[in-house]
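Data block below; observations after.
A single protein chain has been removed from this complex, and every other one stays in its place.
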Amino acid sequence: MLFSFEETSDPKPSLSRRLATLLLSLVFALVIGAVFMLSVGVDPPTTYLTMLSGAFGSSYSLSETLVKATPLSFLALAVLLPSAAQFWNVGAEGQYAMGAFAGTGISLFVAPSLPPGLVIPIMLVAAFAMGAVWGVIPALLKTFFKANEILTTLMMNYIAAYWLDYLVYTAWKDPNGFGFPGTAVFPADAWIPQIFGRMHVGFFLVLALAVVIWVVMGRSRFGFELKVMRESLKSAYYSGFPVARNIVIAMVVSGGAAALAGLFEIAGIDHRLQAGFLMKYGFTALIIAWMARLNPLAVIPVAILYAGLSTGADQLQLSMGLPSSIATVLMGIILVVILGSQVLQRYRVTLTVGGKLWTLPS
Amino acid sequence: MPLVRMKGITKHFGGIVANKDISVDLIPGEVHALLGENGAGKSTLISILSGMCHPDGGEIHIDGEVARIHSPQDAIARGIGTLYQHFMLWESLTVAENIVLGSEGHAVVLRLQEVVDRINHLSRNYGLNVDPNAYIWQLTVGAQQRVELIRILFHQADIIILDEPTAVLGPQEVGSLGEILKSLAAEGKTILFVTHKLDEVMRFSHQVTVLRDGRNVGTFRTDQVKPEQIAILMVGHQVPSAINTTHPLGPTVLEVSTLSALNARGLPALKQVSFTVRAGEILGVGGVEGNGQEELASIITGLWKSQSGTVTLNGVDITNASPSFIARVMGYIPSDRVGTGLIPRLSLALNTTLRSQARRSGVDRWLLDLKAIRRRAQDLIATYRVHPSDPDLPAHQLSGGNQQRLLIGREVSLDRRLIIAAQPTRGLDIDATYQVHQLFVDLSFKQVAILVVSTDLEELLKICHRILILSRGEIAGTIDPDTTDRTAIGLLLAGQKGDPRAV
Partner (left out) sequence: MDVAILTSLVAVALSSGTSIILATIGEILTERSGVVNLGLEGMMAIGAVTAFAVVYYTDSLALGLLVSMIAAGLVAAVHGFLCVVAGQNQTLIGIIIVTTGLALAEFLGQRLGPSNSALIGVTTAHFSPVEIPVLSAIPFLGKILFNQDPVVYAMYGVVVLTWFYISKTKYGLHLRAIGENPRAADAMGLRVNRLRFVYTVLGGCLAGLGGAHLSLAFSPGWSNTLVGGRGWIAIALVIFSGWNPVRALFGAILFGGFSILQFHLQILGSAFPPEFLAMLPYLLTIVVLVVVTRWESLSKRVGAPAALGEAYVREK
């Protein structure tokens, strides 16, 4: 058996061929996923159906999917802005953590002395500010010292995670919590209202944010400057754009938005900060943003799909005892196949088996 | 008896015919010149011969048999050595490592000392002065070219292809390269020498093939043909004559005084450079590439920092000002036309807004008025006869000449009193070049000050009022195009003596 790759000269495949490739790769990914399931000893059709109903099968599961989609969309929109300028914010996770930290601090220590109506606004402001600070540090390190932002943002995730650990295990641990690692429950003024199941107001905010970022990217000078920076940094300098300032602004907004996601999660869902709060959403958000081709409006459906996969996997854990990490593995398989299928746009692939030839695309 | 026969070579790129039924024979012991304008198909033809691309039709015969050259290494195996216009060198490796790469033999551990000895031997034999232990990034362009030549000889190629080797050389270096080529031919090597300069053809070649629009329009024995005949074949029509630049000059616009700077490698790039440009003047900065011209343009336009000295614009000190400030006060046509000057994947309309953005007021400061941008772009496209004229097309779909007219148009439309232009006609054909020159001259009549940095001395002689020659970061001399004679220019270009860094 022999594969050979020959580069095609056709740079732009037709839309129908691209759609067909996408569909085919999805099917192919599901088949690989099935093989994976068989190899760990579970029945693929049952597993897929359980996941599907666990994700979208009832109003409860749908609301849970939206509950998960909210922080994912928030974070994906947050990382999208700097991504548009070729700045990799791999640190959304840390900024999200710091937003939760700021919100918790306000609701535990400041809220009792505030008028009820002010609690949530002040939490929002504090979380945004904290996330912005956390996000702007790597931006400054990049603009002043050229320090690789992928590594700095990532290292700051670990620092933020240990900081939360310190809070929930030691500093802010609920003295009446019977040793449970977490803070006391927030006062009711600090609860963000839920609407549909556990789905809260934050979901609508995220929709609004998507539209705002869409307008910024497509219509504003700032968005245009980011686009130029992404295409060619040299060109951005030549055009006199404030490159460093734009990166800093993008990271302030990005860190702030990511922190809001963290705040909504604790004030809208958990109503306390507890161990296991961080779910590695940061990486997922980056992947969602790129799979949405950095289009803010496309982020929402992609995030909902991903969230569905994830709540579906929670159902698997409940009813079949499968670890929920299978969702991420399946997602990985799907992504690898979709991204890999683009090889068919770059090459004509020929497979030779015993003198027979198969050529793709034919 | 020809060693290499190319028969009916045809190559298309998309809908464009690059080579159409070209046949050329190369004879051992002779230098064969391949002459043509930019875009005539020279590069494509030699890419095919050196295995960098495959022809759609036609055959190559070497030594009487059909040669299938599917890759550069097929070509090397056939004894074809190519000196590419963009050098195939590794900056972070030494000369010896560069030369031995690809022909190390069977031993796994490198025996660099043997390579160094062979290089020293070759460089003595052919007068190719190079230090085998130097890193490529330490060498001048001319020395890098010698490394390429030594590599070809090291691989014992019988067929040597040179793609525009003289483009990066000063007149003295061109002369010595010509001598080397002649002596290689005398040893029995087969040489294909690509150029668009007629005088080099006449001086160095035995035969010449002229390409135009991808076709072979004639092959001649060089000693049996007149240069004028070839020139007309090459261009297909009369060459436009020189351009009139006589008009009164205004006050000083740009003043550069005792400017010194380092290049990206931390080596001195400019030493105490001083000059002025007056309103309505076209000042040329010439010299062999890599002698500080690029740094000079970058410093004036805020994209590179100087060490000492000053730059003033209309009496205001703008030394090391930020690029965003500079973008508001002068026009700049960078040598990197696509990638810096224009963004290839962006539409023409958006490309026209690139440098016109800074410091606006009101809504316009925050939002793009796409309709107005499109309208303005349409005006620009019409005024500067950019074709195709659809403002929504991405810039990479334009030819080099049209890209350059759009770029110049944008910079000029911003109503700047000073324009800096680096290599404004590089890669353009004769008509496009003429149009660019005419644009500059029209501007100078409108009392715009223009600084043109170019390695093409003919271009500077045609349009400039004065020409400064930079040599190793210093002003080696000033040329008055009307009075200075060619020999003096050649000496200026060459600097003092040889190259100190290539031992």
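The letters A and B name the chains in turn, as written, and every chain counts its residues from 1.
Operating definition for what follows: a contact is a pair of C-beta atoms (placed from the backbone, for glycine too) under 8 Å apart; a residue touches a chain by one contact, two chains touch by 3 or more.
Only a predicted model underlies this, so the values are computations on that prediction, with no experimental measurement involved.
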item: Neighbouring displayed chains - absent chain, whole complex; value: A, B
item: Residue ranges of chain A at the interface with the undisplayed chain; value: 5, 7, 9, 40-41, 88, 90, 141, 145-148, 150-152, 154-156, 158-159, 162-163, 165-166, 169-170, 280, 283-284, 286-287, 290, 323, 325-329, 331-333, 335-336, 339-340, 342-343, 346-347
item: Positions on chain B contacted by the hidden chain, ascending; value: 13, 50, 52-53, 71-73, 76, 82, 84, 87-93, 97, 100-102, 104, 107-110, 264-266
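Rule of thumb we're sticking to: only the chains that are shown with their structure count from here on.
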item: Gap in Å, rounded to a whole number, between the CA centres of chain B and chain A; value: 47
item: Contact set on chain B toward chain A in their complex; value: 14, 301, 303, 322-328, 332, 334, 336, 339-346, 350, 353-355, 357-358, 365-368, 370
item: Chain A - residues contacting chain B, complex; value: 9, 219-222, 224-225, 227-228, 231-232, 234-235, 237-242
